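Could you have a look at this structure, given as structure tokens, before my questions?
Here the complex is missing a single protein chain, while all its other protein chains stay put.
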Amino acid sequence: MLGEISETTFKWLDERLSLSAVASAAGKKKVPLHKQSFWYYMGGIAMLLLAVQFLTGILLMVYYIPELSSANSSVLFINSQIDFGWFVRSMHSWGANILIFVLFAHMFSAYFMKAYRKPRELTWISGLGLLMLCFGFGFTGYLLPWDEVAFFATKIGIDIAEQVPLIGGILANLLKGGSEVGQGTLSRFFLLHVIVLPLGLFAIAGIHLLLVQLHGMSEPKSFQAQAPEKKKYEMFFPDFFMKDLMVWLLAFNVLATIVILFPWGVGPEADPFAAAPAGIKPEWYFLGMFQFLKLLPAHIGFIEGEKVGLLIFALIGGIFAAAPFIDKGENPKLSMFFDIYGLMILIGLIAFTIWGYLA
Amino acid sequence: MNYPLWSIPGLGGSWAVGLISVIHVFISHFAVGGGIFFAVTEYLALKRSDSNDFALRHNSEMLYAYLRKHSKFFMMVTTVAGAVTGVGIWFSISLVSPDGTASLIQTYSLGWATEYLFFVAEIATVLVYFYTWDKVSKELHLALAQWYAVLSVFTLIIINGILSFMLTPGGWIESKAWYEGFFNPTYWPSLILRLLVMLAIAGMYSLITSARLKASESEDVANFRAYMLKYSSKWFIPVFLIGPIVGFWFFSQVPQAVITNIFTGIQSSGVGNFSILARAIYLSLILSGTVLVFALVGPYLNPRGFSFGSAVAFLVCGLGVTSMSEWSREMLRKPYVIYNYMYSNGIRKADLETINKDSFAAFSKWEDPDNIGVSMFRQQCMICHTTDGYRSMKKLLGERDLEGIKTFLLMMRETDPEKNSYLNIMPPLVGTDKEVEALAEYLVTLKPVKLGV
Partner (left out) sequence: MFNLTRKDFIRVLGGFFAAIWAAFATYPFFRYLMSGAEKKTGEDSQVTSLSLGKADDFIPGSSKNFKFGSIPALMVRTEDGAFHAYNAICTHLGCTVQFSSEKKHIFCACV
């Protein structure tokens, strides 16, 4: 009887949504099986974590008040008065950090597996765009609890934004929304965090996912080189999808364990007129860049040190992003160059982050 | 305080006991659940061996080969690792919490003796079971499996009485009759709960052996591998169906004060020690739920895609659930080692007044008269706290000075919950004013000395 019911329901929906076309398309998708298959799960984990951010973000907005005198106490209220408020809040904070980490892993694994090559150039660019958006989420979200550390870290962040050549001053003013970091900043950051960035994220993530479906999984060169009969594939649906679910469960368990054993606290409310407390540091994913900027002298030639630093970042990042347009896979030397280039960025990033952490 | 204590800097004694116990629990649950698993699976194999259907007869042969392989793994894990960690628990608890251990032994001498008897019989049977493959008739071999299952369940029946007694001693507090403590309010729910979990753990271990079958060998092996993975995952069904109901039953038998403790944790403070109990229970629920979904989407729905790596990851998840659940159960008892009778630091509730009137020194045989503060700390605090590691005193004392510490300790000595808000998670301090002062003087030395202003 149940079989009949589900059959009728499916038929009804199918006639209106052409589900079978989607199903047959999904049924064709194959995932290559090889030693690096593990990295295929990163995108899925990122998607799961984004969903967690989205849901917990909505829940936090239920009690959060983006107003200068209430922001900190409303977060404290969530953390200490609302049932499971600590859980939702910690889930959001820890989830954000783990998400950035997973995105890094996703990006570098795609990079080193040369998954950005034709026809996946746009997938690569949209992926980088998503990472930038997530940085934006991190930066704007960090301020919202309006605690001491967030306040000063934001000041530093805006200060750095001011150094962007040509548009720096305008950018900083747009972010600040007032003469100093205050209510204007909080309102803007809130708006960016809950409306503007999510809309952008949906758009770009949609394109990114669509492209992934269009092109299928990228196959690393070592796999392509194998004889056709040796190549092993599995079906995306249901085999890989089931595995994806298992990985999601594991990722969720890791997140839940961290959240529950080390719940995220709330710092003391920011006092704009108090001296900055010791040990103000940006979030770990900005720490490497921050440390690099700190090393530069105040002036290099005619230009300010930080400006030079930002130009260097733009150059390094630009080449990194342009990889698919230069390294097309025809020239082994170029391919090698990009391998080393990526490795240097990865090592540099890790080294500067650790340095920044210890400093 | 009749015995000297073992001091483990940084980690703390309770963690040493905890780590050993969790591994032991995960193995001993396999020992019992696995017993039932062997009995049932071998029964299936025997029944199918004289079937008219060729496929079933073939399946029976494969099952026998599988069971033989699995039994080696089973024997190694349960007799070696299980026994070593089991003895390890005794060693560690008697060093870390000698008074609690003494109470348990004195109350249940006969229980422990019986437990030991069953345990020895169990080990002997598993050895015989493993070494008689192909040497005795199939029927006799099955009987050995069944006999093993009975013995192992009996070890659970006994130890469950003692473990649940610690949380809910029930009528024993008044009557001191062993059977009232043994068949205490949480005896039945925790017995059933443990049995359910044991079946799931047996399935979990079986997934390991099944995943190790090489699908690439032949289509036949690949099919049997998928069959075994699916079969193993079905051992999760009992806990999926009955688990929540028995869970409710268990919590309905737990003292009201404990439940209040849990809910305070959910409501009022996410950060801090008060809520850790609620958080631990919640985590073990999340992990149990995800383990079930994992079993569904992994070995049950997609057995061919379930690799050995997935099985290991799954086993780690299982260990996670076991650790969290056992840890929560231990913390439910807080601040007692035997609920409402003996505090976690080995002091009997009934002795509080006498000690406060005479002195802790008169009560403790191991007090060092020159270092009263240190003795007080070791015997009353160290069961849960370390100086600068886990639940570090240095950190918890914060900015308090000598006077602040003294006031705090005097508050800790109160036995009225109105005056001492820590009473529901920590044993009250005992001792005379002088002894409390000595403890404060010792504690203040733990703090880093501040130089300058």
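Just so it is clear, A and B label the chains in written order, and each chain counts residues from 1 on its own.
In this text, a residue touches a chain if its C-beta (ideal position, glycine included) is under 8 Å from a C-beta of that chain, and two chains touch if they have at least 3 such contacts.
Computed from a predicted model, the values in this text were never measured in an experiment.
Across A:82, A:102 or A:134, the residue that sits in touch with the chain not pictured is A:82.
From the options A:25, A:62 or A:295, the residue with contact to the unseen chain in the full assembly is A:62. In the full complex, chain A contacts the hidden chain through residues 1-3, 59, 62-63, 81-85, 87-88. Mapped onto chain B, contacts with the missing chain fall at residues 240-241, 244, 266-267, 282, 285-286, 289, 292.
Keep in mind that, in the parts below, only the chains that are shown with their structure count from here on.
By the touch rule above, chain B contacts chain A in their complex via residues 266-271, 275, 279-280, 282-283, 286-287, 290, 293-294, 297-298, 301-302, 304-305, 310, 313, 317, 320. Within the complex formed with chain B, the residues of chain A that make contact are 79-81, 83-87, 89-90, 234, 238-240, 242-243, 245-246, 249-250, 252-253, 256-257, 260-261, 263, 265.
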